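Have a look at the structure that comes next, please.
Moving on to chain A:
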Amino acid sequence: MTFKQMFTSSVGKKLVMGFTGIFLILFLIVHAGLNATIWANDGGLMFNKAAHFMGSNAVPRILEIGLFLGIFLHIYQGYLLTIENRSKRAVGYAVNYSNGSKWYSRSMAILGTLILLFLIAHIYHFWTPSRLGGIGSVKALGEVEHNGVILHNLYAEMDLVFTNPYIVVLYVLACGSLGYHLAHGFQSAFKTIGVHNKKYHAMLSSLGYGFSIFIPLLFALMPISFYFDWIK
Partner candidate 1 sequence: MSHTTMNLNLKVWRQKNTKTAGAFEMYRVENISDEMSFLEMMDILNEQLITTGGEPVAFDHDCREGICGMCSMYINGKPHGPWQANTTCQLHMRAFKDNDTIVIEPWRANAFPVIKDLTVDRSAFDRIIQAGGYVSVNTGNAVDGNSLPIEKAKADEAFAAAMCIGCGACVAACKNSSAMLFLSAKVSHLALLPQGDPERKTRVTNMVAQLDKEGFGACTNTGACEAACPKEISIANIARLNKEYIVAGLTSE
Partner candidate 2 sequence: MKEKYGNLFDMYAKITGENPYEVPMRIYPAVHYTMGGLWVDYELQTTVPGLYALGEANFSDHGANRLGASALMQGLADGYFVIPYTLGNNLADEIYNAPIPTSHPAFEAAEKAVAERIATLKNINGKQTVESFHKRLGKIIWNECGMSRTAAGLKQAIADVQALKKEFWSDVRIPGEINEYNPELDKANRVADFIELGELMCVDALAREESCGGHFREEYQTPEGEALRDDKNFMYVAAWELKNDHEWTLHKEELKYEVIQPSQRNYK
């Protein structure tokens, strides 16, 4: 078996999904961890410092390229897989078999699409303003200085963006999609990469359900906290 075969066969395509999926899960942990600093109630200082570190240090910047590659691969392969799999049954059933599997496990592409739509909005709201030299409102909101270092005031940006109730609702819905995507994806990814040991699989399954509730909930609380002014 060549490496090409290994990642292009039916099992191989799933390996790509699984590995990129796990990579995205790791990213979510880092992202959620950093963003949680908004609750430090220090006027966003800690958060802005963290954001600055991620934006200026070489290591996270390189990882970021990996992240974009990972997301791209995951999305590309995800759609390809979905389209290919759909095409394998030219004539469908009159009565569908639905009680053998969870609805969200059958709706990964739709959930993924919702996440993708959100991602586009999300990148537009925060990533472009900060990375591409502070365009748009970030510029207007000015910069903050801390120990002689100039930081974009992304915290203020969040505060601003999340005054719009529609955006808050969009973010919360996206977190719901992410939750369901992960409810299936987390444990599925480990099956895909070959964890068949019952003990570990049971562990990873419970961990996955916990993760798919905790992380999206954490994310959803961020716009909500700003909107209702729970943080200062």
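For this structure, a couple of remarks:
Going forward, a residue touches a chain if its C-beta (ideal position, glycine included) is under 8 Å from a C-beta of that chain, and two chains touch if they have at least 3 such contacts; residues count from 1.
As a selection rule, all candidates are chains of the complex that A comes from, given by their letters.
Predicted, not measured: the structure shown is a model, and the values here were computed from it.
Of the numbered candidates 1 or 2, 1 is the chain that chain A touches in this complex.
The residues of chain A lying in touch with candidate 1 in their complex are 1, 3, 5-6, 9-15, 81, 84-102, 105-106, 108, 184, 187-188, 190-196, 198, 201.
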